[in-house]
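As you look at this complex, bear in mind that one protein chain is not there, while each of the others sits in place.
Note that the chains take the letters A, B and C in the order they are written out, and that residue 1 is the start of every chain.
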Amino acid sequence: MEWNAEGVRAQLAAAGAPGILSVDPFDGAAARVRFSPESASALFPVLRDALGFTHLSTVGGIDWVERYEVFYLLWSDAAKRYLLLSADLDAKTPHIETASTVWPSANWHEREAWELVGIGFDHHPDLRHLLMPDGYSFHPLQRSFKLHEPEDLEVKVRHV
Amino acid sequence: MALTTLWDVAYFLASGLLYVVSRIIPPLSGVLSNGDLVWGLSALVFGAILLAASMINTIMLIWFERKMLGRFMDRRGAMHVGYAGLLQNFADGLKLFRKNTFKPRDADGLGFYAGPTAYMVTSLLMFGVLPVSTGWSDGSLPLSMLLALVIFSFAPLFIFISAWSSNNKYSLIGGMRSAAQMIAYEVPILLAVVAVVVISGSFDLNTIVSEQRNYWYWGPLFLAMIVFATGMLAEMERIPFDLPEAEAELVEGWNTEYGGMLFAYFMLADYVRALAGSILVVLLFLGGWTLPAYFPAALTSLPLAGIVVLMVKTYLVFGVFVWIRAALPRVRTDQLLRIGWMRMIPLSLASIVFAVFFVLVKCIPVLGCVPSMGG
Amino acid sequence: MVTNDVSFVEIETLRSREFLPAAKEALGSMIKEQGESKLIRPVFNWAGRNSLFPLHWGLACCAIEFAAAFGARWDAERFGVVPRSSPRQCDLLIVNGTVTWKVAHKLIALYEQMPEPKWVIAMGNCATGGGPFRTAYSVVPGVDKLVPVDVYIAGCPPRPEALLDGILRLEALIRERGA
Partner (left out) sequence: MSEMWVNMGPQHPMTHGLWNLRVRIDGEMIVEVDPEMGYLHRGIEKISEDRHYNEVITLMDRTCYVAGMAWEHLYVMGAEKALGIVPPERAEWIRMLSEEFQRLASHIMWYAAFVQDLGLMSPFLYGMRDRDLILDLFQSYTGGRLTYEYMRVGGVRNDLPEGFPAQARQVLDWLEPRLVEYDRLCMGSEIFRRRCDGLGVLKANDCVRLGVTGPMLRSAGSKRDIRKDRPYSRYSQVEFDVATADSSDVTGRYLVRMEEMRQSIRILRQALDWLEHHPGPVLADRLPRWLGAPYAPMGREGYLLKRNYPKGVGLSAIEEPHGEACAYVVNEGGEHPYRVKFRSPVFANLSACSHYLVGYHIADIPPIMGSVDVCVGEVDR
């Protein structure tokens, strides 16, 4: 079995994977698969069960200003290959079906992606703040969030 | 008047003091020669000497442990305060004395203050009971060993009171562990002591030591000594049985909320108990202040020489405890209780059987038959 | 005999009502006076500066060097520095790493729980002024915004020698300034 872009495309077709937009070669992984976010919940089980990508390494998001991208890094123990999945989300309300029902390890990664990039994950079991304090309303990894030198602030400590 | 006992020394000092005062202020001489006054003052002096000696020994014991642990760990330990860090613990104590004393808002005031104090006081009481040399502490109580063990077993009560009243979950868990542990190990300790009593025929520590002038009990009662020393480790809450203060999971255990002088009480009382426990091991199994017959008798005939012999042995025993601390990991609560109930008690019962057997045949396998055996 | 009775009653009154508070006050002022006196104060100062118990708390990178300072090569215990896990038993808060806004109030709480007198060492650039994360959205630019700092140690992270030097400087500071 060839684990390049051609092989992955053929296997996806054979398994009847829905919503595949393109399969490109990618350095360091078997391929880079773009899919449409609507078919996420149907595609993930196929990748895990038919193609053998049982391990989800990470979930991340990128803010491309005009759109958002969410990417998943999968690993197959049988093929010893990575697979990069990515989907484009609209800039207004980026959201996608959660992967944590298929890969439980996605739980914290998705929490982090939601918190830092602002991508919503539907049906996520526990989508609350992970790194920032509760009630923090910004998404720091969005491009509109700019870093700056700290102003000369005065912290008032109330002693109890 | 021969100054052979601590009471004699105290009486001498007290009457001397009163004599000097009555010479300075002659009109008072009638009052000052009152027998009751002399007696009361000598009792005070007696207590002061005992307190000072035990506190200095305790602090030296801490220094000894820190230096020895340092050596086990390839480092030097305290070095810069006093010669070789001798004054380090005095500095620690003075600093804690000066620290702000406080009570957490939700803590129970009475228990928070009374717990450590009572713990300290009862631990110090031990030294009123333990004999340290021939006739040195005058009044020989017929049941001094039982009294010592009773005082020793007060501790879990006060630890639990102070742990509960400091209103902290770590303290509470630590206090409960402490109570469970100490109660579990009381039983094997007492049973091991019964073996000693069977051979020596007395509950009096003085008699037990003088019975050991021919042979020390660690030979015939090796099993009992192991049980007793292990139980003492648990009672002192030292590694491997330091679960109540298990740093990794319970922060500082039952003294988490204590700072300043109250914390110093806990710290000191722990080492007071360690000192008393080591002395008990020496008294019961290692011949107390006696030395084997091939040492000249002059070495132990004087009370002060006896004290030196006893303290040397005590520090050696404590050194073994420190060694154990440097070498072993901590056990878990259930394992500790299982060791206590399922290993220690059968072993101590076996040692009683051995002791009875030895007394019946009046013979010790290694040391030969001894005429003075038994009570 | 009347006068005698009166005086007796007066003495009794003083005993029962005023003696205890009066004695307490006298004792308190005596201790305070003695504490300020030339004889006692140097002793307490010596004790205070020679037995600094830092809080056993690792924040970030500097915590590794903090641990190394207690290792065999540097052995901070030589100076009487023994880390304690409970803030109640500490005199010294060594802020060894980046302080984020999320941990800031816990740091203040720990500082508040330490009994007086107490000192703070800001170890490393992050604790001093934010270090390489100065511009980050979640980092406190310097722990002196939260708690008063006595000694700053530069370095990212400072070597264990630098930490020991900082502690010795704090000792000198206590000697000069009094505790």
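A few notes on this one:
Following the convention adopted for this analysis, contacts are C-beta pairs under 8 Å (C-beta built on N, C-alpha and C of every residue); 3 or more make two chains touch, one makes a residue touch a chain.
The structure displayed is predicted, hence computed values, not measured ones.
Among the displayed chains, contact with the absent chain in the complete complex occurs for A, B, C.
The residue from B:91, B:173 or B:264 that touches the chain not shown here is B:173. Screening A:17, A:43, A:119 or A:132 against the full complex identifies A:132 as the residue touching the chain left out. Residue B:239 is the one among B:9, B:45 or B:239 that touches the chain missing from this view. Of the listed residues B:80, B:103, B:213 or B:330, the one in contact with the hidden chain in the full complex is B:330. Here one chain is not drawn; of A:8, A:46 or A:84, the residue touching it is A:84.
Although one chain is hidden here, its contacts on chain B can still be listed: residues 69, 72-75, 169-170, 173, 176, 239-240, 242-243, 246-249, 251, 325-335.
Panel shows chain A; residues 26-29, 54-58, 60, 62-63, 71, 73, 75, 77, 80-82, 84, 103-109, 116, 129-133, 140-141, 145, 147 of it touch the chain omitted from the view. Not every partner is drawn; the one left out touches chain C at residues 55-61, 63-65, 67-68, 70-73, 85, 87, 97-98, 100, 102-103, 106, 110, 132-133, 135-139, 156-157, 159.
Note that in this section only the chains that are shown with their structure count from here on.
Among the chains, the centre nearest to the mean of all shown protein C-alpha atoms is found for C.
Among the remaining chains, B is positioned farthest from chain A, on the basis of C-alpha centroids.
Summed over C-beta pairs in contact, the chain pair with the top total is B-C. If you average the Cα atoms of chain A and of chain B, the two centres end up 64 Å apart. For the pair chain B and chain C, the distance between mean C-alpha positions equals 33 Å.
Each chain gets a centre from the mean of its Cα atoms; for chain A and chain C, those two points are 48 Å apart.
The residues of chain B never reach two or more other chains; the list is empty. Shared interface positions of chain C, i.e. residues touching 2 or more other chains, are not present. Residues of chain C that touch chain A in their complex: 101-102, 104, 108, 112, 130, 134-138, 140-141, 145-146. Interface residues of chain A, counted against chain C in their complex, comprise 131-133, 138, 140, 145, 147-150, 153-155, 157, 159-160.
Interface of chain B with chain C (complex): residues 66, 70, 73-81, 85, 87-88, 90-95, 98-102, 247, 251-252, 255-260, 263.
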